[in-house]
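In this view, the complex is presented without one of its protein chains, the others remaining in place.
Every chain is named by a letter (A, B and C) in the order it is written, and numbering of its residues begins at 1.
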Amino acid sequence: MSNRLDSAATPLLTVDAVGKEFFGNRVLEEVNFSLYAGEILGLVGENGAGKSTLMNILFGMPVISQTGGYDGRILIEGEEVRFSSPFDAIDAGIGMVHQEFSLLPGFTATENILLNRESTKYNPLVEVFGDRIKTLDRRDMRRRADEAISILGFSIDPEALGAEMPVGHKQFTEIAREIDRKSTKLLVLDEPTAVLAESEAEILIKSLRGLAERGISMIFISHRLQEVIDLCDEIIILRDGRVVKETKPAETSIFQVASLMVGRNVEAVSTERRLMEETETILDVQNLWVDMPGETVRDVTFSVRKGEIFGVGGLAGQGKLGIANGIMGLFPAGGNVTVKGEPLRLNDPALSLSRDMAFVAEDRRGVGLLLDEPIDWNIAFTAMQVQDKFVRKILGGLIKWRDDAAMREVALDYINRLEIRCTGHRQRAVELSGGNQQKVCLAKAFVVGPEILFVSEPTRGIDIGAKRLVLDTIRQVNEDTGATVIVTSSELEELRSVCDRIAIVDSGRISGVRDASRPAEEFGVLMLGESPSLVPAAATIGGETF
Amino acid sequence: MTPPVKNDSAVHKFTGTENVKHFLISNSVPIIFIALSAIAIPISGFSAGYLIQEMLTRLARNSFLVLSLLIPIMAGMGLNFGMVLGAMAGQIGLIFVTDWAVVGIPGMVLAALISMPIAAFLGFICGSVLNKAKGREMVTSYILGFFINGIYQFVVLYTMGIRGLHIPITNPQLVLSRGFGIRNAINLTGIRRALDNALPLTHNFGHFTISIPLGTYVTIAAFCFFIVWFRRTKLGQDMRAIGQDMAVAGSAGIAVERTRVIAIVISTVLAAFGQIIFLQNIGTMNTYNSHEQTGMFSIAALLIGGATVSRASITNVFVGVTLFHMMFVVSPTAGKELIGQAQLGEYFRVFVSYGIIAVALVLHAWKRLQERERARRGLRGE
Amino acid sequence: MSAAPNLGMRRLLIRVALVAALVAISFVMYDIGKERNVLLDNKSASIDGVEYEALVGVSIIVDGGKKTGVRPDARIAHKMVGRTHTIRLEISEGGKSIERTVRLTMNMKSWMISLPALAGGARDIYIPRPAAAQPLPPPSPSGEPETPALGDDGPGESLMGI
Partner (left out) sequence: MSGKFEKFISDFGWPRIIIALFLLLLFASTPFVGVKLDTSISDTLVRVGMNGVLVLAMVPMVQSGCGLNFGLPLGIIAGLLGAVTSIQVATSFDALYQVISSGGSVGVFASALSSVLQSGARGLALFGIALAIALPCAAILGFLYAQILNRVKGEEMMIATYVGFSSVAVMCMAWLLLPFNSPVMVWGYGGSGLRTTISTEGFWRHILSDFGSIDFGNFYFPTGMFIFFAIMVCIVWAFFRTKTGTAMTAAGSNPEFARASGIDVNKMRTISVMLSTVLGAVGILVYEQSFGFIQLYMGPLYMAFPAVAAILLGGASVNKATMANVIVGTFLFQGILTMTPSVINSILKSDMSEVIRIIVSNGMILYALTRKTRVKR
């Protein structure tokens, strides 16, 4: 199927020693691979492994050029190209199908497929007012749409409106749009099957294979390893920005790919594993569902012991972040949650906060901070609102006067305790670096003096140095105050280095809870939603026997 | 080649009752106004002939202006409160034409030709300002209307007519007694009803005769064809795309900002022509007031016709103008009959004009909030 | 819209031509639509040395309009739109009638047509309009406020008139 063998043909795409650095944070390093016409390349890797950055480079996204460009070379059919905008990439024949749909709800499938490439009829006014005055040739547009749909092999009603299409059809319409673009030689698909049902995914795989036979080569990014193995000619496994392995489906197995994706030698810093004695349960969750966009929790049951650091891991979009948000009442949720023995009514943020729970949100700039206000406001705010701290009661509590002096004091206290680099307690949060902003969010939670502390994605978008400090602070608080901490993170290594037990969430359910000391591969398998039976009895993985 | 697989999930068809319910909801506003007029007409005691004649003249007078609102709505820029700019340009054209005493249809065409570059320029300014205030187009165009009105008054009230200055207005009836600045009330004798009487058609139904301003209706029909044709051009399609989702249109390579400016320029120029047709029907122009009301009454009329901030059709225009002006004619007398206060009817119709816009804006914003809610839930694949 | 260079040039020419056409149209419109208040004078006048007597019992029809009598030494004003017009003189006694087409030029400043000269077939029938006797302005609508009615604070008060 792949014409890799006839070495005479120059590869359609060659990626030669490509690397990328974001503000001193090495994201991609020495990536090499080549792709021939009509070949499908599978690209797999954990979140943050650099997949999307690689695609952004390939597609000439402005975010790359704005942050200092990339090193290394990209060759299309042998000559080097440097795309300054997505339109250059499109002209060079690269089509991109993003995960979130870019369809116009009010346009029919035909109009969506031919967006900005509609076939038009000439009329004399064009000489005066330019080409855009040409009238649309609906019949020809319908013909082109039918042709693209037939190539796809999945019959979509060309007159159906974007908004009324079932999810699967939307995905196919987007692909049809790229196919209609005559110049498309390389199609990049970013998790196309993530939202599809099993049956639709199979149909998509079949039609993609049909496309390959017509000479269109593809880069297929997916977390469903089974699909990658079935469809792709080549598989590239990325980890921490480096190509860890380039294999063919025949030479490998799902299990091996998963372990390579996840299995990373743990940094030496993981402290000795302390033995958690069986203390009483402080938080018990039964059949929790949370309606959070992109992070739906369907049915989660787990319990957390007092004083424990409990980790929640899993791939993006599987629902791990939904748990903390649901319990804190920020998104519509249901099921029964008992805190310190008493049931907690959900969907009421104030009530959750009043039950001595605190939450460091994953979306720092969006939810975690008042960017326009100074640091002391940010740190003292939640405590003030929930526990009337930093407030002087006047006229017997009728008026609660904001005590700026107390706020300044607590802010300065946490500034040196957490080493927040800033020009003073009145500096606005927006002017702080990512790491310092996260420390302010942590301080905001610590001030409440919670018994249960939820921390989501503590180290996202922070430089390496600050990551270590943030994790140590969390462990420090747990040891000093005995507070139970629930850390949600997509960085498996961090969870293993900080937590006592880790629960893995896959497609809205907990696929398993393991002690943090278990080998990384075990978590990898849980993450990928493969049934544990896949783990061969005595397989050797990366030198460790099971 | 793998044979195309017939997919099973047929798209959900609307059942009968749902269709009727949908129709009622989306046209709730016109239905209310039909009911309102049905009550008010008998009370007001106007004869059928008078009402029909009144409606015909007012339809001719206002339709062009209301139609000029369609294009910005199609491009997703909401109700173009900045159409006042076009009205001002039209009035400047009329001032020159009256000064030069050019009469009849040639006078109107000349006024239109003079106002076209002015309206295009003002439309360009309005478009670029709106591009800076994305998401807040309507309030910005509203305030821009006042701002440009200030400049318009500066130009018309203080520069026109001064001997030395570049804008020579010699006709004494136009200039204020103090030697410069244009009078507030100008008599457009030259082009009064020029277009209306271009193709005079009177028809008598038994006991009353109706004169139909055919010339204007032909112009309006031409404008409707232009809109229908324009919707089928590539530019029209681009505007529809931008109206739906600017980000998606932009990523497909459509020049979003440029297209939005073009939409506003077209709408402003057409508003200028509309104002000329409007004033030739009325016969007199008050230089400093008549353009202010045009924006608000046209938008109120369009909304009464069942249009919304994001979707408007030609039928909405005609239904809206008829219902709005029916209410406008009938309510003062109905008010007098009911409570003996003609003034009450006057204020009632002002309330209805403002009220309908407020209601339409609230409904639009509320529905959009809910759609975003439902879309988010839909995305989760419930 | 990446038009090839020559296509661009062609388009540019067409657009310039269009703008020129628009300007031309506006001039034509001005020309056709210009309304002039022409005075028809029935006093004895001497043009180029030739003496023309005032006509007695004459009535005029302009462009087939209605007939109006002009007494000798009297003068009537008539609105004329556009350039060319036909003036028909009918003298009651003697039944003589003369018809003549008159072309008003664009930039004629002040013109008054001397009927006797017209009747006498003179070549130049225009005599300077007496500066003093400006035609009285058409009655301006009564009661319009001298200075514009600007609301105290708001940009405009009147809401009723549409």
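The criterion applied here is as follows: a contact is a pair of C-beta atoms (placed from the backbone, for glycine too) under 8 Å apart; a residue touches a chain by one contact, two chains touch by 3 or more.
Quick caveat: nothing in here was measured; it's all calculated off a predicted structure.
Participant: Among B:L144, B:V175, B:V269 or B:V321, choose the residue that contacts the chain missing from this document, as touch is defined above.
Facilitator: Of the candidates B:L144, B:V175, B:V269 or B:V321, B:L144 is in touch with the missing chain.
Participant: If the hidden chain were put back, which residues of chain A would touch it?
Facilitator: 328, 330, 349-350, 352-354, 359, 361, 363, 366-373, 377, 381-382, 384-386, 388, 391, 399-402, 430-431
Participant: What does the interface between chain B and the hidden chain look like in terms of residue numbers?
Facilitator: Within chain B, the residues touching the omitted chain are 129, 132-133, 135-136, 138-140, 142-144, 146-147, 149-151, 153-154, 157-158, 178, 339, 341, 343-344, 347-348, 350-351, 354-355, 357-358, 361-362, 364-366, 369.
Note that only the chains that are shown with their structure count from here on.
Participant: Indicate the whole-number Å distance between the mean C-alpha point of chain A and the mean C-alpha point of chain C.
Facilitator: So the centroids are 79 Å from each other.
Participant: State, to the nearest whole Å, the distance from the C-alpha centre of chain A to the C-alpha centre of chain B.
Facilitator: 47
Participant: From the mean C-alpha coordinate of chain B to that of chain C, what's the distance rounded to whole Å?
Facilitator: Chain B and chain C have C-alpha centres separated by 36 Å.
Participant: Mind pulling the chain B residues that touch 2 or more other chains?
Facilitator: In chain B, no residue touches two or more other chains.
Participant: Which residue numbers or ranges of chain C touch two or more of the other chains?
Facilitator: If we look for residues of chain C contacting two or more partner chains, we find none.
Participant: In the complex formed with chain A, which residues of chain C make contact?
Facilitator: 1, 3, 10-11, 14-15, 18
Participant: Hey, which residues of chain C end up touching chain B in the complex?
Facilitator: Touching chain B from chain C are residues 22, 25-26, 28-30, 32-36, 81, 137-138, 140-141, 144-150, 155-156, 158-162.
Participant: Would you pull the chain A residues touching chain C in the complex into a rising list?
Facilitator: 127-128, 130-132
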